[in-house]
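Heads up, one of the protein chains got dropped from this complex, but the rest are sitting where they should.
Then we have chain A:
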Amino acid sequence: MTATIDWAPVLAGDPLLQISQELFSTMIDLEPGLVERWVGDRPILDDPRYTWVDVAGEQLVRVVIGTGRETGEAITRALLGLPDGTPVSDEDYVDAVGEVANVVCGNVKSLVTHPGTLTIPVVAPAAPALEHGTCLEDACLSWRGAPITVALWLLP
């Protein structure tokens, strides 16, 4: 039997920041402290790319990550251990930022009871249509000074 998820206690723990910090410190930077909350006005992403993964269950939950293309390429290089400036193929880019979204969404999923099933990541130059959804949390983070947005949505 499933039940509607009570998000209040989950969100009280600032999960998107915590999960992102854990992910970046263990698999991308290999050191802590390079992801923090963005300070100041929310920036406009340069040449944006959006990646999202859903948890499909009784409630449809979506994690949407936004980065500039260059930031996404830097994440890809870091994940793969490539030197700065190494060209990144579209295939590696989609795969790497997709995996980042997959890990964030999977960890959000583990915070709730009877959440549902993770979907395969989608990467696109435009954010998904979310106008009928409810934004549960929308975090703007700084990774090495570059903005990364991480949002958690409840969809109808």
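In this text, contacts are C-beta pairs under 8 Å (C-beta built on N, C-alpha and C of every residue); 3 or more make two chains touch, one makes a residue touch a chain; residues count from 1.
Following the convention adopted for this analysis, contacts and distances are computed from a predicted model.
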Out of "ABC-type quaternary amine transporter", "Sodium:solute symporter family protein", "Carbon monoxide dehydrogenase, medium subunit" or "Two-component system, chemotaxis family, response regulator CheY", the chain not pictured bears the UniProt name "Two-component system, chemotaxis family, response regulator CheY"
Of A:L23, A:L60, A:V122 or A:L154, the residue touching the omitted chain is A:L23
Tell me where the left-out chain touches chain A, residue by residue.
-> 22-23, 26-27, 30, 76, 79-81, 91-92, 95-96, 98-99, 102-103, 105-107, 109-110, 115, 117-118, 120
